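Yeah, one chain of the complex is gone here, protein chain that is, but the others are all in their spots.
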Amino acid sequence: MKRETLLNAAILLLLLALPLWASVADEPFLITLTTRAVILAIAGIGLNFALGFGGLVSLGHAAFFGLGGYAMGILAFHAQNYTPMMEWPLLIEGTKSMPVIWLVAIVTGALAALVIGALSLRTAGVYFIMITLAFGQMFYYFAISWPAYGGEDGLSIYVRNSFPGLNTMDPIQFFAVCYAVLLIVLFGTWRAARSPFGLMLGAARQNPDRVQAVGQVPYRLYLTAFTISGAITGLAGALFADLNRFVSPSMLSWQTSGEIMVFVILGGVGRVFGPVAGAALFILLEHTLGGLSEFWHIYLGAILLGVVLFAKGGLYGLIAGREVAHD
Amino acid sequence: MTDPVLDVRGISKSFGGLKASDAIDLDLRPGEIHALIGPNGAGKSTLIAQIAGGLAPDSGAVHFAGRDVTALSTAARARLGLARTFQISMLAMEYTVLQNAMLGALGHRGGVFRFVRSVMRDHDLVARAEAALEQVGLQDFRAFRTAELSHGQRRQLEVAVALTLDPKAFVMDEPMAGLGAEGSQQLVGVLDRLRQQAPILLVEHDMDAVFALADRISVLVYGRIIASGTVEDIRNDPEVRRAYLGEEA
Amino acid sequence: MKLKSFILGASLAALAAGSGWAEGVKVGMITTLSGGGAGLGIDARDGFMLAVGQSGRDDIEVVIEDDQRKPDVAVQLADKMIQSDKVDVLTGIIWSNLAMAVVPGAVAQGKFYLSVNAAPSALAGKGCNPNYFSVAYQNDNLHEAAGAYLTSAGYKKPFILAPNYPAGKDSLTGVKRFYTGELAGEVYTKLGQTDYAAEIAQIRASGADSVFFFLPGGMGISFMKQYADSGVDLPVVGPAFSFDQGILQAVGEAAMGVKNTSQWSKDIDNAANKAFVESFLAEYGRLPSLYAAQGFDTANLMISAMEKADISDADAFRAALKAADFASVRGDFTFASNNHPIQDIYVREVIKEGDVYTNKIVGVALEDRSNAYVDECKM
Partner (left out) sequence: MSSLLLIEQALNGLQFGVMLFLIAAGLTLIFGVMGLINLAHGSLYMVGAFAAAGVSALTGSFLLALVASLAAAAMAGVVIEMTVIRRLYDRDHLDQVLATFALILIFSEGTRYLFGSFPLFLDKPEWLSGTVTLPLGIEYSLYRLTLIGVGLALAAGLFWMIARTRVGIRIRAGENDREMIGALGVNISRLYTLVFALGAALAGFAGALVGAIQSVQIGMGEPVLILAFVVIVIGGIGSIKGAFIGAILVGLTDTLGRFLLPQLFALFMNPSEATSVGSSLASMSIYLLMAGVLLFRPKGLFGEA
């Protein structure tokens, strides 16, 4: 699968070269745009862990994305207002430190995925799709009507959170942080896909009965994958909120779930790098089509339809061939 | 006589008014191939599901390797060493032949929840899988994708996966189904050698294969075992001839 | 955009001032042009561009982008306009939640933000900023006016309802600020709810003598239609949003006679307003809405500042904005110390002119109303 490797390298290089060039050419917005693509790619990788590797079609990943965003929003909100988050039974202060925020986002995403997954994975197929969708809606309505953190107005954070030794308000430095996180997540996913867990999870996707017959329980595999997936997506949510310095319930809406799924499909389901290509392509489409017409959603819809109907396997399927490599 | 590895004691299962299993007793002893035959709709699949897990009997018990496994899940029974092959191939079609065999080895050995080290570098697992492939004669196809295999080769792979479980007994659901004469013959050879490793409960329609392999035969009709004995006993049993072989002949 | 007629108002003054300024102003307009709430953004944009066109100035460049009513898209567009287009002034946002996402960041980077509509309390009080001006109102104003009207009209037991989100809560708080009597009931509905049978039944059972509701967009249409059909015929009061020109035709007969509060109406009697209504109708073939009027005033405020100061001198430009030396279609218009308007708020009644449902002014609810957050704002 040489072509796939080449494509992986090309995408990573492009995502790195573009902002570097933009930084020299004084086009800061291009950096912001690429950062956005990088963060959404991380969200896509998160979903792909459940969807591509485990075959779990979740239409509720906005919940984890949004929770990650709110983890950032709430911690930073308390830090910027100098109010403690909780005084009893133990004092918890807010924070503006990115590493701490990431950790909280990851744990929050994982816990939520564990709970939602434990309930939803009792079902399968279409039930699973619809239940994850409904759980996502539950979080959405909760966030809208919960007044403490802005409800529908969301939370604004005036200054981006800090990372030791960096000025995160500088677009290129924040990009570097996100790009590094992307590389780490990619590396981790790539290893996991080839690990014993990855092998067994893939088997559970293709044939759950087989997994039982060799003495393993598919439910545990699915739940683990779903939890990891939620953790990664939560991390992406925290970064996304930091990019915008803002978090609101719209991160939790079901359209967000749909869009994250679109990244995965556009790139290629089950490919480690698929969501990266998909997110980059989506941002490109959004940017160019949006300039063409007020009604650009029609074109976006048509392109999506074309990909699903005629280009199965997404961008990677087109360029690197249909088969997903497993070793 | 040694203790049976698998011992089915008086299990019954009804669906609505239909008795799919009616107080069935069945055992499997070390070193033997015990064939279970019966016409379509006799309740063979229901019985297999109760033995291998997935379907709980209304009454009765299944003992395996000296313990009562009636309440255990399919996965738990598999971990105890009850290796099952399926009537329809249950393989991970996107994986290579070697990877499928490794699933069995991994599932049996444990350590599934490891996320970092590449599974293909786990030499212990690879060696176990390759040994099983060699035993069924698939060693030259290890890098093939399973979807590319012929029907007969998939059957062999099923058996290989079962082998990696280091089983105490095999339960095989129509392994010959859909195989040509040549394929059947090859598989009969494989199974014949296998019985030394672990006994086989063989559900099969192919009478030539059954008569060639079986040490004992039980005949299931309408959820009941109507006869059980050696090949000769069954061939000469009048009730079997009437109820079953008569129809087939 | 071509102008068919050239009329009085701010535009003439602009011509007279001539083109003495070397440097123009680059405006970034982020507004909702697609999806469910597009009608409001389109009106605000059209009003704004009408004024720009009428000014005859060729030193105003407007970059218009669609926020799709998504906060993250709005933030992204603001970043693009500030970083890449290098705009001086941002404007256009309709929704408070989008404004909360964009405005703090934009003004922190030294840009001016002129609000055509959204004016959440957080930006009027503690979060106020010298570079942020709300040209429309403070969000609470129309609700406060409705409360004042409930009091002055002598209602004793109103039933009040709004959606369960921050603007909804601000709304009912605003009403209660100027109506302090007994309430027959207070209900929060789900945001985006389309069926109000349960709430209407509660109204019927509550013994109320009047109903106040704030349900923007489609929610208000649904509520009014169902209310009219329910046989409950208590008088209804609300802020202008559900009775605005764009939306009124979809409510239809059900809205007839409803009292609503607004700082603008097409029959406010002044030259600037007459000229605006006529020219808008001529240009776009439809009657202007509240949002169009707000967009129009926003552009004229900006143009008035351009005549006095160069944008590169931020302090002078800010002072020129604060002077609000332009002919507002609302008549008297000044800024309070927290850069929100001091203006009259009217009570309007829905009427029918020929085939078209529209509003006429029936009174003034609050004169020279400022806002409740002036004292919280320290700048």
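Details
The letters A, B and C name the chains in turn, as written, and every chain counts its residues from 1.
The rule we apply is simple: a residue touches a chain if its C-beta (ideal position, glycine included) is under 8 Å from a C-beta of that chain, and two chains touch if they have at least 3 such contacts.
It should be emphasised that the depicted structure is a prediction, and the values quoted were computed from it without experimental measurement.
For the chain excluded from display, the touched partners among the shown chains of the whole complex are A, C.
In the complete complex, the hidden chain is touched by one of A:85, A:129, A:159 or A:172, namely A:129.
Within the whole complex, the absent chain has one touching residue among C:96, C:115 or C:189, and that is C:189.
When the omitted chain is restored, the residue from A:16, A:172, A:217 or A:300 that touches it is A:300.
In the full complex, chain C contacts the hidden chain through residues 34-36, 38-39, 42, 164, 169, 186-192, 194-195, 197-199, 201-202, 204-205, 217-222, 225-226, 229-231, 246-247, 249-254. Residues 51, 57, 59, 119, 122-123, 125-127, 129-131, 133-135, 137-138, 141-142, 144-147, 254, 258, 261-262, 265, 269, 295-298, 300-302, 304-305, 307-309, 312 are the ones on chain A that touch the missing chain.
Note that in this section only the chains that are shown with their structure count from here on.
If each chain is drawn as a node and touching chains are joined, the picture is a simple open line. The most distant chain from chain B, with centres taken as the mean of CA atoms, is C.
Look at where the CA atoms of chain A average out and do the same for chain B: the two points lie 43 Å apart.
Between chain B and chain C, the centres computed from C-alpha atoms are 75 Å apart.
Touching of two or more other chains is recorded for no residue of chain A.
Remark: chain A residues 27-30, 32-33, 36, 141, 144-145, 147, 150-154, 156, 158, 171, 240, 244-246, 248, 250-251, 290, 294-297 touch chain C in the complex.
Those residues of chain C that touch chain A in the complex are listed here as 33-34, 65-66, 70-72, 75-76, 79-80, 83-84, 96-97, 100-101, 104-105, 108, 120, 122, 164-167, 169, 188, 190-191. The residues of chain A lying in touch with chain B in their complex are 188, 191-192, 194-200, 202-203, 206-207, 209-217, 221, 224, 323-324, 326-327.
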